[in-house]
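Structure incoming, see below.
Let's turn to chain A:
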Amino acid sequence: MSNLTLFSVSDLLVTVLLTAIASIFPEPIRGWLTNPDLLLGLACLVFGALLLAASMLNTILLIWWERKLLGRFMDRRGAMHVGFAGLLQNFADGFKLFKKDTVQPREADALGFYAGPTIYMVTSLVLFGILPISSGWNSGALPLTLLLALAVFSFAPLFIFVSAWSSNNKYSLMGGMRSAAQMIAYEVPLLLAVVAVVIVAGSFDLTTIVYEQQNYWFWGPLFLALLVFVAGMLAEMERIPFDLPEAEAELVEGWNTEYGGMLFAFFMLADYLRALVGSILVVLLFLGGWTLPTWVPAAFTSFPLAGIFWFMVKTYLVFGLFVWIRASLPRVRTDQLLRVGWNRMIPLSLLSVFLAAVLVTAKCLPVFGCVPSPGG
Partner candidate 1 sequence: MGGAVEAKEKPNENPILWVARPMATAAKQFAKSLVRPSTIVYPFERLEDPKFRGKVAVESGRPIGVGEVWDNYRGVHALNIATCISCNLCAFSCPDLCIDMVTVPGGDPKHPKKCPQIDYGKCSYCGFCSDACPEGCLTMTTRYELSVTKRADMVYSPERLHEVFRSKLPMNPIRLARPENEDAILLDPPLCIGCNACARDCPTQCITMLDVPKPDAKPGEKLPKRIWKEPVVNDSDCVRCGTCISVCPKECLFWGTRK
Partner candidate 2 sequence: MQPADLEAALRPSVGAHLLGTEPFEGTAGRVRFAREGALDVFRAVKDRLGFRHLSMVGGIDWVDHREVFYVVWSDDARQYALLSTDLPAADPHVETASSVWPSANWHERETWELVDIQFDHHPDLRHLLMPDGYAFHPLLRSFKIHEPEDLEVKSRHV
């Protein structure tokens, strides 16, 4: 299992296909076709395509999950008449938006107007490529995956602001401004909360962090950091209670007011992609990634793709928590978010860093690991 990675699968696919094709041709062409560099490049392309498909499918499933879950929170049923239980609803939305006109306002700045959503989408996709979803998902262990992920994650407000500015709408502009202002509030505590995890795990590599959690998941010792991280993630994903940039009540649709058709679909998809990535990060950093506690019977962990399965279950449950929050809390105001960010979350995150340092130096971490390590 462990050597079957997504990349090796795509590599195998490309090799087999290309070798089969090459066998038809005479020697010089056959040699060029089976050139290992070409194989590697093609494998990378296939890998990317698979990654794209997986991320898109997951995102669309996530939207469905939110709609159904939110429906039940609100005492209704949610989408149910398009496809089985409404599963095809989001595909219908996507196809429809794909076909719709995209209107560019006359006074809008074309470059920013089109580049904003596109780059927003691309950065979100890149994020999905970085994260290890199971032991075999990622191509290779980069040493600084966590830092890279967080860096790419925080690009978004910039491009939100670009697209808001260039769509030449007062509501969009205010949404973009809020997005930029909001970033100041949550980025610092978010990173400090991650520092606590890094201190305990001793690595910036997400795979390593997950394997460090085989004895005990980090949410126990680092509960404070988890709270700060979840709150920061809510702000990062721009979900209620921190969805100020697209506060529907006062700023019509916020920064995407002027966007329709495919560009709007980009925004929607990227939003949920970021929500997915946020949930994944919570699972990776605090909930043990794709590992399960050792007291779980082996039958639950030994079937094919068990890692991905459990990882996805955890991710969707974490996202369910976000939906729950959305169903029960109102939106805060910009100045309140800033105040909460600087007055509450930063001290809390500093405290959690301090606690993590104490835990590590005092070597009292194993207290939380109530079961022996599976690797043993």
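In picking the candidates, the idea was that all candidates are chains of the complex that A comes from, given by their letters.
Please note the rule applied: a contact is a pair of C-beta atoms (placed from the backbone, for glycine too) under 8 Å apart; a residue touches a chain by one contact, two chains touch by 3 or more; residues count from 1.
Just so we're clear, the structure is a prediction, and the values are computed from it rather than from any experiment.
For chain A, the touching candidate in this complex is 1, chosen from 1 or 2.
Residues 71-77, 80, 324-325, 327-329 of chain A are the ones touching candidate 1 in the complex.
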